[in-house]
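So that we are looking at the same thing, I have put the structure below in structure tokens.
Entry: subunit A
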Amino acid sequence: MADQNTSRRRFLTATGSAAAAVALAGCAGGDGGDGTETDEPMDTTEGGMETTETAEPTERPEPTTREGYLQRANRLIHDEAPWVFLHRQFSVYGQSDDIEWQPRTDERVAAYAIEPATDSGDDVVMTQSQMDSGLDPQDHRETPTDNIVLQAYEGLLERDAEGAIVETLATDYQRLDETTVQFTVRDNVSFHSGDSLTPEDVAFSINRIVQEDVGIASPQVDQLLGVEGAEVASTDDRTVNVNLSGLNPIVFASFATYCDVMNKSWVESNDGAYINQNMEGTGPFQLSNYEQGVSVEFQRFNDYWDDEAAISTFTINAAGEASTRVNRLVAGESDIAVNVPPQEVSRVENNDGTSITAVPSTRVIFNAMRYDVEPFDSPLFRQAINYAVDLESIIENVLQTFGSATGQPTLEGFFGYNPDLDPYPYDPDMAEQLVEESGYAGAEVELVTPIGRYLRDVEIAQAVAAQVDELSNVSASARQVEFSTLVSQVTTGNIEDKPPWYLLGWGNATFDAIQTIQPLLASDGSLTSYSNDELDRLLDEAQQLPSETN
Partner candidate 1 sequence: MKIGPISISPRTIRNLRKEFRSSGLARIGVVLVVLVLLAAVFAPLIAPHNPRTQTLDQAQLPPLGFTDTEQQTRSEMVNGSIETVTENVTVNATTTYPLGTNSLGQDMLSRAIYGARTSLLVGFFGTVLAALLGVTVGLTAGYYRGRVDDLLMRTADVSLAFPSLVLAIALIGLFSRFQADVAYRITDPLVSTGFAGWFRELVGLPTPMPETVVLPTVVILVVGFVNWVWFARIARGEALSIREEEYVKAARALGGSDARIVFRHVLPNAITPILVLATIQVAAIILLESALSFLGFSGTTLSWGFDIAQGRDYLSSSWWIATVPGLAIVLSVIGINLVGDWLRDALDPGIEGEGGL
Partner candidate 2 sequence: MSDTAAAGESRGAPAGHPDDVLRVRDLSTRFFTEEGQVNAVESVSFTVRDGEIFGIVGESGSGKSVTALSLIDLVDSPGRVTGGEVWYRDADLAEEFRDRLPDAVDGEFVDTRRLPKGVRRALRGPAFSMVFQDPMSSLNPSVTVGEQIAEAVEVQRRATANPRRTRSRTQGYGMGKLIADTLLPNRGFTSESSMNRAIELLEQVGIPDPAERAHEYPHQFSGGMLQRAMIAQALAGEPDVLIADEPTTALDVTIQAQILNLLRDLQEQAGTSVVMITHDLGVIARMCNRVGVMYAGQIVERGTLSDVFETPVHPYTQGLLGSIPDLDDPAPRLQPIEGNVPSLLDEEMGGRCFFADRCPKAMTDCLQPISEYDADPGSDEHTARCVLAEREFSEADALPPDHFDRNEEVRGDE
């Protein structure tokens, strides 16, 4: 509960000081930073070369913008190295030549974007790694289910393939004041049942997430944190007002990620089990067959408000094993295979009629090191581990180039990314020297990794542990656990329950640095393994300023 109070406090503080935010309302676009600007003119050293100066940020002028604060936070994190920075995961798809399709950064696959390339490309099958956790679009928060519900449901805002915010069921959106934002609901939209979309449906859908008495205990509520409720402002103007508890710099980014719109009367007249096995949305596809845990079949919705979908049916099935997914693709049983592992890439490429497409994803892979236990309480030791890891080699050999090295928690292209920071270079001598300086020579450490949760997670952990183990003064090994076991340790809210050193991946669909740093590294973050007053201060400052984008 302490975390919750702190979060609230932060929003209240923000409310008091950020009247200026209002003026920025209505600006669209997800351009979190084009990667060239920096507000750190004092930065002359090469990223990562600092060794013992941990007080670096104090020598720099105080940032002035939200992006500046976030960039500064990233620098601090880079220097303090609470993580072993690894890489940005790539989404690698195998696809049939029967279709034309470009993957998206946020790992979502919209069948609407698929076009047939040949005559047999009209009925498309996708094999992903697992099936849905029920069809209620508001009762889940993970990519496999997203991929299923987004075919039939739509939100007010969505993102394009590059991550920019675009209007879908809203035709306009703006901040009315610091605690109110307004959406204008698109006209002439009908649900699959034939009912027309009303502003009432939109308000209900928002309330169903954030107000427990209206709907369900939605796991998306934290994504809409600070949203207190919605009401129809004007039926004629088709406007809906959303009330916030305080200034939320990224409220539109949040609405572009979650909050699918449902048909109020349909929801109210059916029970949860029915809603989880049927769909009633406004999306370009409607559900034609649902076999729980096995497959979901869609067919084109002919009354879609925009252009009709180019393909007539879309089927999603699942196979947990990557080789199985590729087998299905190569055998022509499937048109898109999700998460093709590196070693299967040549098989897909060499096969006639299939090819690989890949994009960088929104997921960063790292090894968290708990700041409160020996030997990880020493920043020098943590840096040493970063120097000990040959990231280039891991990306080249384990990931077979399907990843890009990182040196900060925020990914390139995200709001708050600091372009001046390079990944730590591989320098075992430096690492050994730092270990000596840290006073933890001879330490034994164990890296805990989940099995099969992330692309080649166990191999990466083994490689990291082996490389650290190569240091003359540290011995390291890797231990694998079930993902659920790791999750249960990581999510208790107590840092003491976490393993001292563990591999995790973090997907951030809001394209904003805060959604990575706040939960994972802030002192009061729900998953934090780290605590640093200066970092907390930088984040607080950042959250009191509006995001340049909205």
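Please note the rule applied: a contact is a pair of C-beta atoms (placed from the backbone, for glycine too) under 8 Å apart; a residue touches a chain by one contact, two chains touch by 3 or more; residues count from 1.
Basis for inclusion: all candidates are chains of the complex that A comes from, given by their letters.
Note that the coordinates shown come from a computational prediction; the quantities given were computed from them, not determined experimentally.
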Neighbour chain for subunit A in the complex, from 1 or 2, resolves to option 1
Listed in rising order, subunit A residues that touch candidate 1 in their complex are 90, 321-323, 326, 341, 343-347, 349-350, 355-360, 393-394, 396-398, 400-403, 451-452, 458-459, 462-463, 466, 469, 477-482, 484-485, 499
